[in-house]
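A single protein chain has been omitted; all remaining protein chains appear in their positions.
Then we have subunit A:
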């Protein structure tokens, strides 16, 4: 049930005479204030203060209680979080307390020059006298209250229920609150503080636990889990299991009951707009456009080719004409003749001619005998290679060396080409064999492929694991890596050895590693980066990818196992596929009863104290009365009060817990207060209305005269 705060300003302040006390229930969760004698407090709000800065004016203002978040957008709330005046159930920050009291009195309608009514305010059990005195001082000095009384909220609640017949005058009050849980025995209507017991766990811890668990389970949606939202979730969905172990087992087995008990919270999610598959006409139209484009390109290519052919032919004709002319001309006049044309000698013209014919042939697309031509070239190009050294001039020697070099490189290139061709042929042959095998016996083939895939997967995973494990332990420092008996491979052992030798103190007391050159060599060996890129994609992995692609082709049911990325699998792999509706659902299954379980087992959150059921036993032990009858009377009327006792299933659990520690057959009756949240205030109001109330209060004069010691001993008398 969502918490509702009432903060409407009351208008009837002046109708109350100045003897009517104001009753305040100052709790760690909520602040309730009202008039004595009434059934309900007038003003209720959360006991927190925020001091944000106004965005435009820049001044710091105070906002008390929790308000609609939309209104808070005018303020910059980033620097200020909500602050409480409490530290565990004791008030320690009186400035914040003052803001809260201001607000409370203001909403009650207070006007006039001072608060002229006696005030009854609740506090925690055995409140330290410092806190009490500061509170009294605040009320007396700042607000001018004539007289003040302090009382314990759980006691008020018990007395109220006693008056209504829910519990007897001897009994136990179990009060799980917001920050603490108390167990108080009552004898003859008065609380016996000697037997009190307090554990520092409460609704706050439960909400916090739930918040942390949800944030860790759904790290994507962490922003959604605000304190208020989680508290709402807690109030709506959490329950207490009668036996934690058996409930957990239900969920572990995944039974249908567990499914029913799991609640699902769907976060708002908009599915991405699905693209409709293009209709037939669309496809046809697109295909036609592509055709046309292709056609155009082809035409352009054709045109270019024909123009080039023409060009080359023209060139060819020109050169041939030139050659013919050259023959007519005499030797001596060649240079003069050729000056205009740009060629120096006859050979040049001939070579140009040859080149042009060749390119013409290429453009026309005739297959040329490449091999033959290359061989020709080699013989042609390297004429000097075969001639022995001593017959050549130095120039020619140089030439020869160059030609040898060229020849070897081209030879090498040819050999590589040969090998590639052979490999291709080999692969083709293997594929054909495979195909044949598959066609013969599809089942067997499939089975073989699958087993091979599994084996390869295993091997690759293992190697990856070794590598990352080794690297992780080495990366986190040598603190525990080797000592834990990890199986490091040879490279890692080597690295460890280097590291230890380097770290070994060389005796001079100074660290001069790095001064000498060989140190840097050592460093390079040690460095982690070198480790990682020496293993390229090794054959296992390539084999694996080949096999998986093959399987994907032929087997429709095969799903390749996703590569486990280093330590991010849980977060990353869902992102690779489009987000579905399920990703935005928050499931509350085990958390529903795991979180309130901390009330019974504070060890779960690291608080080393007794839980609720054990506290009752502790409390009775502390009373140390040997009276069995009294004990029985105590267990016969156990009252549960306080905000955190609203979980379904709490009373059964407490009953079972107390039955474990009491002798068999003793009467146990556990009841819940009429209204666990408001009963404390109601009880206090009842007391403030009584005739004897003025005897319980102390005034300012008393406080100054009698001093702190008296204040320490001041206790409220709960029997009317």
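The working rule: a residue touches a chain if its C-beta (ideal position, glycine included) is under 8 Å from a C-beta of that chain, and two chains touch if they have at least 3 such contacts; residues count from 1.
The rule we apply is simple: contacts and distances are computed from a predicted model.
K.L.:
Assuming one chain is omitted from the figure, identify its UniProt name from "Cell cycle checkpoint control protein", "FAD-dependent oxidoreductase domain-containing protein 1", "beta-aspartyl-peptidase" or "INO80 COMPLEX SUBUNIT C".
P.N.:
From the choices "Cell cycle checkpoint control protein", "FAD-dependent oxidoreductase domain-containing protein 1", "beta-aspartyl-peptidase" or "INO80 COMPLEX SUBUNIT C", the unshown chain carries the UniProt name "INO80 COMPLEX SUBUNIT C".
K.L.:
From the list A:87, A:348, A:422 or A:494, which touches the chain that is not on show?
P.N.:
A:87
K.L.:
Out of A:32, A:594 or A:653, which touches the unshown chain?
P.N.:
Final answer for the missing-chain contact: A:594.
K.L.:
Taking the full complex into account, find the residue in A:244, A:584 or A:714 that is in contact with the omitted chain.
P.N.:
In the full complex, the listed residue that touches the missing chain is A:244.
K.L.:
Taking the entire complex into account, which one of A:115, A:240, A:326 or A:620 touches the absent chain?
P.N.:
Within the whole complex, the residue contacting the unshown chain is A:115.
K.L.:
Given that one chain is not shown, which residue among A:359, A:609 or A:625 touches it?
P.N.:
Hidden-chain contact among the options goes to A:609.
K.L.:
Can you list, in ascending order, the subunit A residues touching the missing chain?
P.N.:
54, 57, 61-64, 67, 71, 74, 87-88, 90, 92-95, 98-99, 102-103, 105-106, 110-115, 125-131, 141-144, 193-194, 196-200, 209, 212-213, 216-217, 219, 244-245, 248-249, 251-252, 484, 567-570, 590-591, 594, 597, 601-611, 614-615, 618
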